[in-house]
Every structure is written in C-alpha cells, then in structure tokens.
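Apart from one protein chain that is not included, each protein chain of the complex appears where it belongs.
Chain lettering (A and B) follows the sequence in which the chains are written, and residue indices restart at 1 in each chain.
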Amino acid sequence: MPVSLIETLAVMVAKVAVVFGVLLLVAAYMTWVERKVIADMQVRWGPTRVGPFGLLQPIADGIKLFFKEDLIPSQVDRVLFLLAPALSVIPAMIAFAVIPFGGTTTLFGLLPHPITLQITDIDVGVLYVFGITSLGVYGIVLAGWASNNKYSLLGGLRSSAQMISYELSMSMSVVGVLLMVGSLRLSEIVRAQSGVAWWLPILPVPNWFLFSQPLGFIIFFICALAETNRAPFDLPEAETELVAGFHSEYSSMKFAMFFMAEYANMATASAMATTLFLGGPDGPFGPSPVWFVGKVFLLLFIFIWLRASLPRFRYDQLMTFGWKRLLPLTLVNLVITAVVAAVR
Amino acid sequence: MHVPLSAYLFLSAYLFVLGVIGVATRRNALIIFMSVELMLNAVNLSFVAFSRFLDSMDGQIFVFFVMAVATAEAAVGLAIILAIYRNRETVDVAELNLLKW
Partner (left out) sequence: MSLAHLEPILFAGLALVAAISGLLVVIQRHAIYSALYLILTMGSLAGLYILLEAHFVWAVQVLVYAGAIMVLFLFVIMLLNLPREDVPYARRDFRQILLAGGLASVLLVELVLVLAFRPHAGAAKVLTPGFGTTETVGRLLFTQYLFPFEITSVILLIAIVGALVLAKKHFS
C-alpha cells in the first residue's frame, strides 16, 4: 500500500527533530569534550567539579551565559546586530539535511514502511552542502560590520576572506570523489564505498575513498579546519589578536549562538568528510548510525587534537597556503584522478 | 492545479522593470550594479520557466552561461568602483561627469 502524505510528513518531522536535537546536544557537549581532551593532552584535569567528570559543565556554562547581561552597544546597527548570530547558526544546522546517517530501517518492525535515515536525498546533495556552507560567511561578515568597531570589522573581513578562499579548495578536493562515483547524490556516494577490497590475501580493507583519494581527504580536512575557523587557522577569533575578532561586541546568548554555530559547523564538516571519504554509515556489523556517529567523533577528535598541538598561522601565511599551495594541489589531484578514471 | 507559465513570466517582468527603475533612478553606483544583477536574475527566471514548459534544456544551459558572465561582470565592475572611489572619494554617479559637455 502506498505511503500516505501524513505518514511521510510525520516521518520527516520526526527525522528533523532527531537530527536537530542531536546536533544541538553535540554542539553543547563538544565544549566539554574539547576541554577534557585538551586538558588530557596538556597533562591537567579539565573540568571536574560540576557533576561527575565535569559532565554538567556545559549546562553550567549555558546557565551562566543565559543570565549574563545582554549588552547591545548604542551605535550598532540593531537589525544586523541581532540578525548576524542567527545567520551564523542557521546554515550550520540546515546543512545536515542531506547527510545520510544510517541505512534503511524499519525500527525493528515498528513502522509499516521502511524509512531511510536521511532527512532528504536530493539530486545535488554535494552542491547543496557547499552552497549552504558558503552562506555561513554572511553571519560573520555582518557581525563584524554591525558592531561598529574597527577591530570587529577587520576580524569579520579577515575571517570571511579566509572562509571563501578555502571554500574553493574544499570543493575542488571533492571533485576527485565525484569523478569516481559519477553522481552528486550523497546516498550514491555512500553506496559506492560499500564492500571491501583485499589489499593482501588476508587483509580486507573497506572500499572507502580515504584509501583511493588520500590527497583529497587531507585537503578536504585542512579546508574544513579553515572553514570552521579552527586552529591552526583561528587567527580571526584568537583571544590575543584583535580583541576577540568579529564577536567582541557580543554577549550572553548571541555569543553562545556564535559558538554553537562553530561547533555545529565542525560537526557538519566531519559528517561530510565521513560521508565522502570514510564510507558514511557503513560498518561490517551492527546498526549503521552507531558507525556513523563513531566516525564523526573520530574526526572531531582529530579537530581537537590539532587545536591542542599546532601553533596558529599568521594571516598572510594562511592566505598563501590556501591559494598558492592547496589550490594547485587540488588540481593535481583532479588530473591524476581523471587520468586513472579514464584509463580504467 | 498547475502554476501557468504566465505567472512566472509576470514575476520575471516585474523584477526586470524593478531593475530598470533601479538603474535609471539611483545615484549610488553600487545600488545601480545591484539593480543590474536583479535584471539578470529576472531574465534567468524567464529562461528557466520556458525551459520547463517547453521541455528544452537550452534554457538552463543559457542560465549557466548568464551566471558565469554575471560573475565576471560583477568582479570587474566592483574593481572599477573601487578604483573610482580611490580617485574621486565618491561612488555617486552624478559626480562622475568629467566627460560631460
């Protein structure tokens, strides 16, 4: 019997609610994970006092930020000042709409029809994600402008120039994967990575694009670091430079929203890298969403690891790296992939 | 109930005329530029609507080229505006009258 409209809508709303909820939870608890992991690497404790293992720390931080005085300086452009955090958070959240986080399931037979664990599977999934992340620049640029403060403006312009420079290399690094799959649909890309290849007669290796496109993965990950303004590319928001960059005039919940946007962007970038290079929700045994979450957390751990270990790039080094080193490397990757694909 | 082609064309005509008014009325070079982009978008909408209703991909290919050319035009035009601003401290097109008789 065909799927009724009510059921389709109900399933879609449920998926959106679950994804949105998990994303918010991840964005909040990434602060805890980050502080604990960095503390561990720096041989100190990290948050321990609030709740067992400091687990209630994000909640305490949230309550503190909620009760802080919400200052809006008098000379700012009010509409843009209030709009900018929203414009930062929204693209970070909606980019997750096309990412497959599981296979098809009937929830242990509870549902009459099988549902795919992906909010929507559009034809141009990869382009959609890149388009939405390029919209994330607006929140930062407008925050810098609306604050009516030359440090904020400079921080905002620098940050957005960095983001658009690395967007290009990010998109180009993915073209190798697209050449090998032949489709922009994310579920197709996941499907193309299923199965195993046998490197040695006894060594099964999953068919991921991580192994056939290693350069693409590395470039994508570096560009994701730059896109999300994470170390070592976090000059625009470093505390010791430019006061606090584009969000120096923000306080309370709006400041929290910028940080939530940053962590949500990290989660989205990790999820994209997982889908494109690590096989998405594929796993040899057990439920697929668990594998997906595991891979995403592995990449998030690498994000945090890099922050703890690497010193910051200077701004001109950053731009030189993006334009003069990464972009030619993506072209080289593309040519090699094209030649190999044509030969095959 | 299907949306007729003329609805899309009316919207496209309306946006195009808005762009024309913007170009003819405003003095800020940047806003004039943005009105030109509005006109280009209106034309794109016409192309895509016709492409859908006549089942021909030519319209969408043309839109692709229009977007590429609009990008090039935006880049060069904004560079020109920057150069003008550096020289004359204004982007008011009424002030750029050196070639007037």
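To be clear about the criterion, a contact is a pair of C-beta atoms (placed from the backbone, for glycine too) under 8 Å apart; a residue touches a chain by one contact, two chains touch by 3 or more.
Please read all numbers here as calculations on a predicted model, not as lab measurements.
J.: Determine which of the presented chains are touched by the chain that is not presented, and list them.
T.: A, B
J.: Can you work out which residue in A:Ser160, A:Ser187, A:Asn229 or A:Thr275 touches the chain that's missing from view?
T.: Selected residue, touching the omitted chain: A:Ser160.
J.: Could you list which residues of chain A touch the chain missing from the display?
T.: Here the touching residues of chain A are 5, 80, 122-124, 127-128, 130-132, 134-135, 137-138, 141-142, 144-145, 153, 157, 160-161, 164, 183-184.
J.: Across the whole complex, list the residues on chain B that are touched by the chain not included here.
T.: With respect to the unshown chain, the touching residues of chain B are 1-11, 13-22, 24-28, 30-31, 33-35, 37-38, 41, 44-45, 48-49, 51-55, 57, 60-61, 63-65, 67-76, 78-83, 85-86, 91.
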